[in-house]
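Pasting in a structure now, in structure tokens, and then I'll have a few things to ask.
A single protein chain has been omitted; all remaining protein chains appear in their positions.
Chain naming follows the written order as A, B and C, and within any one chain the residues start at number 1.
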Amino acid sequence: MDFTYDEEQLALRDAARSLLTKSYSDFENRRKAVGTGHDGDGPGYDPAVWGQMAEMGLLALPFSEEDGGVGAGPVEVGIVAEEVGRVIAPEPFLTTVVLAGGLVAAVGTDEQRGEIVGGLAAGELVPALAHAEPGSRWQPSARTVSATQDGDTWTLEGVKEPVPYGATADLLVVSAALPDGGTGLFTVDPSVDGVERTGYRTPDGGRAARVRLSGVTATPLGEAGADATEAIAASYDATRVAAAQEAVGAMQVALDTTSDYLKSRKQFGVPLKTFQALTFRAADMYVSLELARSLAQWATMVLASPSTDAAERRTAATRAWAQVSRAARHIGQEAIQLHGGIGVTAEYSVGSYTAHLTTLDHLLGDSRHHLGALARGVADYDVVDPIG
Amino acid sequence: MDFTYDEEQLALRDAARSLLTKSYSDFENRRKAVGTGHDGDGPGYDPAVWGQMAEMGLLALPFSEEDGGVGAGPVEVGIVAEEVGRVIAPEPFLTTVVLAGGLVAAVGTDEQRGEIVGGLAAGELVPALAHAEPGSRWQPSARTVSATQDGDTWTLEGVKEPVPYGATADLLVVSAALPDGGTGLFTVDPSVDGVERTGYRTPDGGRAARVRLSGVTATPLGEAGADATEAIAASYDATRVAAAQEAVGAMQVALDTTSDYLKSRKQFGVPLKTFQALTFRAADMYVSLELARSLAQWATMVLASPSTDAAERRTAATRAWAQVSRAARHIGQEAIQLHGGIGVTAEYSVGSYTAHLTTLDHLLGDSRHHLGALARGVADYDVVDPIG
Amino acid sequence: MQLELSDDDATFRDELREFFTTKVDEDIRTVVRERGELTKDQIVRGHRTLNEAGLAVPHWPVEWGGRDWTPLQRHIWHEEMQRAAVLPPLAFNTSMIGPVIAQFGTQEQKERFLPKTANLDIWWSQGFSEPDAGSDLASLRTSAVRDGDDWIVNGQKTWTTLGQYGDWIFTLVRTDPDVKKQAGISMLLIDMTSPGVEVRPIELIDGGHEVNEVWFSDVRVPAENLVGEVNSGWTQAKFLLGNERVGVAPVGSVKRVLAQTKEWAAATTTDADGTTLLDDPLVASRIAELENELLALELTALRVVANSADGKPHPASSVLKLKGSELQQAVSELVVDVAGPAGLGSGGTSETSDLEQWQRRATPAYLNLRKASIYGGSNEVQRQIIAGTILGL
Partner (left out) sequence: MQLELSDDDATFRDELREFFTTKVDEDIRTVVRERGELTKDQIVRGHRTLNEAGLAVPHWPVEWGGRDWTPLQRHIWHEEMQRAAVLPPLAFNTSMIGPVIAQFGTQEQKERFLPKTANLDIWWSQGFSEPDAGSDLASLRTSAVRDGDDWIVNGQKTWTTLGQYGDWIFTLVRTDPDVKKQAGISMLLIDMTSPGVEVRPIELIDGGHEVNEVWFSDVRVPAENLVGEVNSGWTQAKFLLGNERVGVAPVGSVKRVLAQTKEWAAATTTDADGTTLLDDPLVASRIAELENELLALELTALRVVANSADGKPHPASSVLKLKGSELQQAVSELVVDVAGPAGLGSGGTSETSDLEQWQRRATPAYLNLRKASIYGGSNEVQRQIIAGTILGL
């Protein structure tokens, strides 16, 4: 068991940090990239930064070389995710590379993988996964969007919402209930007839969309008519683990920012750090952070291990996100509270960190949801042994 | 709606406080009364104090005048319970007067009430309720102790445990599964053949016992063969509310003791109250206490109100104890922690307050247990309206 | 001790309930219920409906519109209002500056301001906090220097809630820089249309525009707009911050949101068999827990109002503010979880999104309510008060 990064991984971290820090260490740059107010004009991120991430190979990390990737794995994805989290970069690394890209890589045909994953890795094509439906709650199956088959032609009908970065995506990967049961995956060109997309801002300044599909012709992703439920679940698991690493990066910076504020801000003639009630709360934030970091890194190793099975990966993702999500609430709330009024303003960074950490729960499930899943299994084993 | 005590009630409070303070303001007196070590020698309280409580009429409060009581109600019982709690007097006011006595008063025949309740009120007879069985969890029904009928003769068989103050009680009130279903109540003279009692200390220095009943002849309490399940539940509800008041008294003193310690104890050359992280935690203890006090007083008023029904009383008792039990954990744990090492010693009072507050949960159910009951009902109403 | 309301109070409650649920414009109550943003017009309209019925300033002196209610009646009034999703009257007017003018103002000031304040003909803003004077309010630096019959005001106020609608602003200004900081402060009423007053919006993390910075550059204020004596402003400030304990904890509105949360959870299916989120024991127990805490808070509020009849706030008032904000935040957090994936839709509208309005509002409301434990005396200040004045620490 080894928690350390090798030299290549450390170099990747440094490179990613350098790029993202240059882009977003000035918090105003992030505000410009996401735009202000409620509307969802623009893509919600900086295409130039996205292009630089592609150039650096960050978008190619999890994909095989034959698909146009670089054949790295969950550890490398986690490293980049943590750096994305440190500056809460608005680029859709998580939803596009890990979630949508991971799913295409898992079930797509050779040709589809080459085109979609290759295009994504090169920064030339941004796919989005349209899976959630109004009323669904993180189930890996589709219910209200249905697919019908007529010969080789598949047609989709229904509403997908919220679709992360769905309004500007170049390609939609859509899940749909299959005629004979199960959930299939399809690719949809968003410019074809019957696709109506309306985008808006998410609470953290990101983007999501409603995608109405009215008799849209779609191409099966991978084998036509195959049930992709497990693949969808696995891709969400991988996203939870990467998101856990991303959140760790964000929580670290939220804590650092708070510590700095306690050192510099004066009230009643003395620095805030003079008040032990505040510094002890910062210490508790550190405890939450370190415990969350441990589970995030462990889940990453479980995903990266050749000896774990799908059920173990599912459990590890659930455990990691349950812990990280709770830590994120704790740290996000306290970071604002210890700042006072400035913490809830959009100009100052720390509130946006809290907003982003909260928003991840909408994508991946809150800790109570995952705790419930864990609770249903506690009778099945004696102790939790972390060492594989 | 009125939270204030009238003059007579204030006089009762002062008299009870005067008696109990005189008896137990020196904490060594309580240690002597309960004894030390694990064993259960002695009754676990001071019979002289019990006698003084009887003289003052405190044991007669909830009972009607015709039964030998003074015809007061839950408000007066709560006042005395709070005073008992302030000094954690070891006398079995709660289990004997409220729990056992209340049940006899509710279901006993005129004659039984006169004898048992009258004797209790006079300090001449100490009954105990033998209801819990190994394996039971606060259900109002009996399962493993059964009653069989042969003509007018009733015979009990089985084990009751833990029976609060059961080893030294003058009379046992025993619940038993009836031949035709339901739970009946019986009185048992503990000196008769077939009754075997072994007593021991409870975690707070009180007493409980195992009572083995082997073919013991018993007298039906009230109507023979009648189901007393509801009466048992109601008596436990009344006990929960009185215990809530008792716990409020204990929590108040635990907090006061802690505040005094923070003022007087020096570390690093300054009083502990210099450390804001400690004083803020004392403030949070106060918040818990005041919220608990509100629910305890409210539940007392619900019990005292002529316009509430059994279901409302049940809910009020559940709500009060759920809140008080949680506050008791919070305040009990923090009172020790803020004291440091001395807090866990038997010589110093505060640890015994924590022990007593914990022990009440064993008698009445922990907050998670009661929260579960409340959770099963949340769909049945819109809002909780406290005003009758 | 008695559980029941007296007959008079029960009648009082029934009449108010009737009024609030039938006489306040439904469009306003709908927005409140859906946690949306009210327009200025709606706020003013709602306020005037209350004032016309004598329900805007019941706690003021009778000659200025007060009703001489008991503390319990004022509590009932406040609870019924929130329960009916009626927006309470504008606090800056009715709870803050109105009582100050009534207590400390000259007869001229009373006549000039109180009726218009009660009817929201003047919209008051609050000018207390400054960038470097948050919890440590007395360290404020905005200065007022006497010049003939006027004061010349310079400085910056911040966190001015709804300042964009303000007609007048009541401010604390430093009129003597050479004495102990509390001793050199005065209270000035400033017409916000005066030259040199500038209001700049502060965007909050929920994307909304609710608070502002207010800048004063050589603003000329007639001396007659001073409230009380020169350098006595700290007295007025303490009176303002401490005099109103009814409604310090938003029990009624949080109860309403929690009741709505149950409806929302019951309308959210989690499984194909129709199981709802309200059937989830962890969600149900969290609701039960919050309901019980809210009940305890409401009862504590009732105890506090009953014991503050002599005008002095009950020492437990800080408990109401502290626990009230915690529960308000906790309920808003639960709504975030009940909204689930639909919480991503915060920027959507009924045109662009099929998600429910309450789902879309969940996270902005949660984020916005982080302020509840910061503004108006942070929870740290409340703990300090409890530790200091109640526990003697």
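The criterion applied here is as follows: contacts are C-beta pairs under 8 Å (C-beta built on N, C-alpha and C of every residue); 3 or more make two chains touch, one makes a residue touch a chain.
Small disclaimer: the values here were computed from a predicted structure and weren't measured.
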### Query
Considering the full assembly, with which of the depicted chains is the omitted chain in contact?
A, B, C
## Note on the structure
From B:Val159, B:Ala226 or B:Ala379, the answer for touching the chain not displayed is B:Val159
### Touching residue (missing chain; options A:Val75, A:Ala128 or A:Leu185)
A:Val75
### Task
Determine and list the chain B residues touching the chain excluded from the picture.
36-40, 132, 134-138, 143, 159, 161-162, 164, 198-203, 208, 210, 266-269, 275, 277-278, 329, 333, 336-337, 340-341, 343-347, 351-352, 354-355, 358-359, 361-363, 365-366, 368-369, 371-372, 375
### Query
Can you list where chain A touches the absent chain?
1-5, 9, 75, 255, 259, 262-263, 273, 279-280, 282-284, 286-287, 290-295, 297-298, 300-302, 304-305, 307-308, 319, 322-323, 371-372, 374-379, 382-384, 386-388
#### Entry: Contacts of chain C with the absent chain, listed as residue ranges
281-282, 285
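The rule is simple: only the chains that are shown with their structure count from here on.
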## Note on the structure
Chain-centre distance (mean CA atoms) for chain A and chain C, in whole Å, is 37
### Message
For chain A versus chain B, what separation do you get between their C-alpha means, in angstrom?
### Response
53
### Summary
For the pair chain B and chain C, the C-alpha centroid-to-centroid distance in angstrom is 42
### Query
Which positions in chain B touch two or more other chains at once?
279-280
### Query
Which chain C residues reach two or more other chains?
380, 383
